[in-house]
Each structure stands twice: as structure tokens, then as C-alpha cells.
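Only a single protein chain was left out; the remaining protein chains are all shown in position.
For subunit A:
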């Protein structure tokens, strides 16, 4: 018996599968938002389990910033192929070309915030009434208050003061015209729960989660991956280091950590002894103390 066995509380899986089935039962056009990150990979497994031996009764949507880690896209396509899923991809570049979104400029330019525009356009295009996302309440203070079924208006806005009470496990997904619901089946999971689940379920994840050699540079005390999408100073020197990523976001806003954890047991050990939180490596949250709450009011996931 491995020391990691039994560390994932199975009760959480039962709860998440229940939420997946509520989505399929209560909504006409649900969609699963898929980023290729570990949380959305976990969602796909939960959906697979919820409807087995039937197929997952909703498509996946990837909002593509164009600034992805190539490893993530390769992984996404392989997973979709293997499980016979339906995948829609919508591009932030298209929103910029249509002038409904404007590219940020300067050293910290990122397309992370622009994803919201593309997501809202896709919701309108496909008439999605429920978007399933992998957000967890342990990630960030504003997320700690999010409901499992979170009603948004047609601007995708979240109003913390008008949230519906959620009692017991009863989920009320009834909405008015123009509204849609964001659904968070792994609300009650923590980062370590996700990792233990991935280990116990033997799930494949993109290689960038494991230690690898990569070109990086140092900025503001964090390790940034080198990519053509990032604006660098002359003083920022590219070097090759052994790193891994704790989240998979846009290449312009995901920082690496120095690590030699090359398999999942070592990743879990590293997280258990880590002194910096997962979102601490998200450059987009560092903008201000209330950064996440502000983005959510504008319809961010």
C-alpha cells in the first residue's frame, strides 16, 4: 500500500457526479469549459463517470487565447479523440479582429482578461444555458463565496449580494431569459484533492505539470516561461532551468516553479511542503488584492 492511498475523500467524487447529473437534467444546452488544465481534466473524468456507459451528453468549449503552451493543445486533442467528445474552440484572436476585444499593451500584456469577451460571445452564439467550470473555492477569497450553481445575467455578471441560497444538495438551476448559470462541480475540492484524485484515477495530464527543462526568465521574483507572446526587457535574461507549472493558463500569465518533481507522487509531496499557494503563481491575480472579484463582476470564470 502506497502512503498516498486513501488520501482522496471519495465523498467529494459522489458529490461532483451528482452535480454533473443535475446539469444534464436541468439544462437544455450545457457545455463544459475545457482549458486543458488539471481541473478541467478532472471534470471530464467526472462527467465520463456520471453518464457511463452513455456518452457525456454535452460538448466541450475551449476559449483559446492563442498563447497556449503547445503541450496543452496536443493533450486536448488527444483526449477529445480518445473519448469521442465534441469540442468547440473559439479564439480570442477572432474577438480582437472583430474589434470586440482590445489587445493589452506593455510589459505585462496578457490575453487572460480578454477570454471573457470570447466566452460571452460563444455563450450567445451557441445559446449555452449552463457552463461547467473547474473553479474551486480554495483558490481565492472571492471564489470562496461562489455557489455551485451561480446565476449570471446576460453580461455574464456575478452579483455577490444577489446569490441564491443553496441548501443541502438541492440545486436550483431555473433561470430567466438571457440568464445563464456557471456550474462548479469541484467547488469543495482543494488543490491537493485534485492531485490525489488524478493519482488515484491514473489520469493523464499535460507534461508541463511535471519537471522539465524550459527557457525561462526572472521577473518580479517569479519565473516566467519564455514565449513569443511576452514582451521582455533587455535586462531580462533567458536561461534554461528545470521547472514545472502548477496551473495551466495563458503563457503570459502563468509562472513556473523550480522543481525536479517528475512524477505525480513527487508533485504531491512538493505541494504538501510548498509555501506558496497555487494562485500565487498566477500573475493576473497579483494586479490588486481584489483582482479576482473585479474580473468576476465582468463575467470572468
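One rule holds in what follows: a contact is a pair of C-beta atoms (placed from the backbone, for glycine too) under 8 Å apart; a residue touches a chain by one contact, two chains touch by 3 or more; residues count from 1.
Basically, contacts and distances are computed from a predicted model.
Note on the omitted subunit: UniProt lists it as "sulfate adenylyltransferase", one of the names in "sulfate adenylyltransferase", "Periplasmic nitrate reductase, electron transfer subunit", "Molybdopterin dehydrogenase" or "ABC transporter ATP-binding protein". Counting the whole complex, the residues of subunit A in touch with the unshown chain are 5-15, 17-18, 21-22, 24-25, 48-55, 137-138, 141-142, 144-145, 160-161, 163-170, 172, 174-176, 187-188, 190, 192-193, 274-277, 280, 289-290, 293.
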